[in-house]
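Coming up: subunit A.
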Amino acid sequence: MSLLGTLFNLKGTFRHGVHPDPHKQQTVDLRIQRVPFSERYVMPLGQHIGVPAKPVVEKGQSLTRGELIAEPGAFMSTALHSPVTGRVAAIEACRYTDGSFKPAIVIEADPYATQQFQPQPPVDWEALSIDEFIQQVQRAGIVGMGGAAFPAHVKFSIPEGQRIDNVLINGAECEPYLTNDHRLMVERPAAVIRGAEIVRRKLGARRATIGVEDNKPDAIATLQTELGDEPVDIVGLPMKYPQGAEKMLIKAIYDIEVPAGQLPRDCGIVVNNVGTVVAIADWFDSGMPLIERVVTVSGPGINYPANLIVPLGTPLRDLLKFCGGLSDDTREVISGGPMMGAPIASLDVPVLKGTSGVLAFTESETSRPREYPCIHCGRCLDACPYFLNPSRFARLAKARLYDEMKEINVLDCVECGACTFACPSSIPIVQHIRTAKDNLRHQHRRSHSE
Partner candidate 1 sequence: MKQQRDPKLLVQPAPLLAQGMTTPSAMRDVWYALLPATLAGLWFFGLSALLVLLACIAGAVMVEWVFTPAESRKVALGDGSAALTGLLLGLTLPPALPLWQAFLGGMVAIGLGKVIWGGLGNNLFNPALVGRAFLLGTFPIAMTTWYPAQGPEHFFDLYSSTFAAPLMQGTWDSLTTASPLGMMKFEHQSSEFWSLFIGNTAGSLGETSGLLLMLGGLWLWWRRDLDWRIPVSIFVTAGLFSLILFMVDSARFPSPLFTLFSGGMMLGAIYMATDPVTSPLSPKGLLIFGTGIGFLVVLIRVFGGMPEGMMYAILLMNSATPLIDRYTQPRVFGRGVERS
Partner candidate 2 sequence: MSMQQQTPQVAEPSPQKLALSVAFAGLISGLVIISIFEATLPTITANKAAELKAAVFKVLPGVASMKKLQYSDGGLSERTQEGADEDTVYGGYNQQGDLVGYAVAGEGPGFQDTIKLLYGYLPEQRKIVGMEILDSRETPGLGDKIFKDKDFVANFDGLAVDPQIKAVKKGSKSAPYEIDAITGATISSKAVVRIINGAHAKWDKRL
Partner candidate 3 sequence: MAISGKDASAYDEMIKGIWRDNPVFVQVLGMCPMLAVTNSAINAMTMGLATLFVLVGSSALVSLFRNLIPKQVRISLYIIIIATFVTVIDYTLLALVPAIHKELGAFIPLIVANCMILGRQEAFAGKHSVRFAVMDAIGMAGGFLFAMLVLGSIREILGSGSLFGIDLLGVNFDPWVIMILPPGGFLTLGLILLFFNWVTARRRQFLEQVVATERGNV
């Protein structure tokens, strides 16, 4: 902890950041429910960066719930399993959350099946070598559940010569509205701790730490009571966005600043979302691959907000129907949280491995004040957890001076949106930053292809 922090007895946290209204009360006390099965499921083959999975089923083939339907296409790729018992209806391009069409396996649920899940034979994880463990995680189709859906097994592949000392479980859940991680910690504390323990033991780390924001006292308390003699710490953190961004969480908990361009593992740390470790625990305990996840459905446009266990591939329309449908004044539906999530253009898109929430916003949340010129007020600088200069980014982007932006480290930006949130002139700074990054990437590619 910094000197100042010690002086004022501040709890460990990172500097800067913003305090959006958490809006969690709508769902925070609702137990996780299971949604009924839909008729149709869409499983896009590529749900994360890296290589899409390769289908191992054919059109018309019948499937049981939990059966492998696509295998990893490469190391940077994960397996897919059928979320329902049914039949492959098609392998075709389907609408993806970002509006584009991507190849996907479409499954028609068997309305008469029991939807009983067929467990794969459990594996004794303690006996596995680290390489076998990584293979297992890849086979189980487990990716990061914190949003980016980064293949978990890639994270666990620690290069020769590096040592992992700490496993950090990310229970911050700093995005407003979302309560899926919170509920998971309250309702399945044992699975969280067990998952953390599996990862810790397999990576040979000394300790595991679960970081939870202070606004979830019940989660902290439950985890604490569930704790045996495992070397696991549960740390409360002051509420602040983006506490959950891994480098910020590391700063908050270990007071370590991961150098730009390096990964947490370069500092001996692996960060996993609570959902990710629960999925790992489930796979090794009961042989259930990643075929469903917890999703928070909330927002003022939702008639009955809920925390739900949703089979992957469920169309959002069905999910929303289960929650009483959208209210008539809904203007915007978001996949993910309001700060980093993506508004979707059509309700046809499915729930993906990385979908942590579905929010519906009405007029009063979506109407934004008109954009005014930047008045140089500096709020965006005070917000940026990376200590960047978003105001200058926006000005340079408008003048199309992308190389100058690169010089002032625009590529360090994680697009957390804190700057845009703070801007009184409603300047879409993050949007400008994305444009600049796209341009720089294209430039980069062009200069490489030459």
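The candidate set was assembled so that all candidates are chains of the complex that A comes from, given by their letters.
Convention: a contact is a pair of C-beta atoms (placed from the backbone, for glycine too) under 8 Å apart; a residue touches a chain by one contact, two chains touch by 3 or more; residues count from 1.
Predicted model only: the values in this text are computed from it and were never measured.
Asker: Determine, using the touch definition above, which of 1, 2 or 3 touches subunit A in the complex.
Answerer: Spelled out: of the options 1, 2 or 3, subunit A touches 1.
Asker: Could you please specify the touching residues of subunit A with respect to candidate 1 in the complex?
Answerer: Touching candidate 1: residues 18, 20-21, 99, 176, 247, 251, 256-262, 266-267, 317, 321, 324-326, 328, 330-334, 336, 338-347, 361, 365-366, 368-370, 372-378, 381-382, 385-389, 391-392, 408-409, 412, 417-418, 420-426, 428, 430-431, 434 of subunit A.
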